Structure formats: C-alpha cells, structure tokens
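Only a single protein chain was left out; the remaining protein chains are all shown in position.
This part shows chain A:
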Amino acid sequence: MRRSDLGEFEEVVLLAVAALSPNAYTVAIAEELESETGNLVTSGAVHAALQRLEQKGYLRSVWGEATAERGGRRKRLYAVTALGGRVLQEARAVRSRLWDRILPSIRLEWS
C-alpha cells in the first residue's frame, strides 16, 4: 500500500461515508466529523477529500433529493465502492497489526 493512496483525512472521510451510508453527503459528514473530533471541519475540506476519493475510485456518487434548507439545491450522496472498502479494510489491518505489536506494558505507561 502506497502512502499517497489514502491520506489521513481521506481515510476518516471514507470511514465516515461508510458509517453514514446511505445518507452520506458533505454536510452530514462534516458535522459527524465535527462532533466526533470536536474540531472545526469545513465542508470545503470534506468536499475536496470526497472529490479525491471519487477520483481514486473509492467512492461513487449520485444526485440526492433537494431540500428547502439547501435553497432547493440537490445534494450529492456518496457511497463506498468495493475498492474503497478494500482500501479501508487494508488500512485497518495495517493499524491492527501495528497495535498488536505494541507491548501491553507500554500501553499502560501512556495512561
């Protein structure tokens, strides 16, 4: 797995799409991430990540319904592709393996 394939923020966004599916769109993802991390997440940043992910083939999107609070504009709903799922799985595996290698005593010392 190459480093450039999935950035950290991209990974989080990809995960959020997977978690929010089938209702994953920019605003929902941004809000989700904001509430999860407590940091400010702009929709622009999320949108940019979504665009990149879609280009890489990890996501696909369809037009969703229009709502009044969007000024009658449609939203774009994102879903994880099979490739995206695999990439997520792989990322998770890498992390688990690394976690597993950390000795329990060290983990205790952190806290």
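Everything below uses one rule, namely that contacts are C-beta pairs under 8 Å (C-beta built on N, C-alpha and C of every residue); 3 or more make two chains touch, one makes a residue touch a chain; residues count from 1.
The rule is simple: contacts and distances are computed from a predicted model.
You can't see one chain of this complex, but its UniProt record names it "ABC transporter permease", from the set "Sigma-70 family RNA polymerase sigma factor", "ABC transporter permease", "TIGR03960 family B12-binding radical SAM protein" or "NtaA/DmoA family FMN-dependent monooxygenase". In the full complex, chain A touches the omitted chain through residues 25-27, 30-31, 40, 42-45, 47-48, 51-52, 66-67, 69-71, 73-76.
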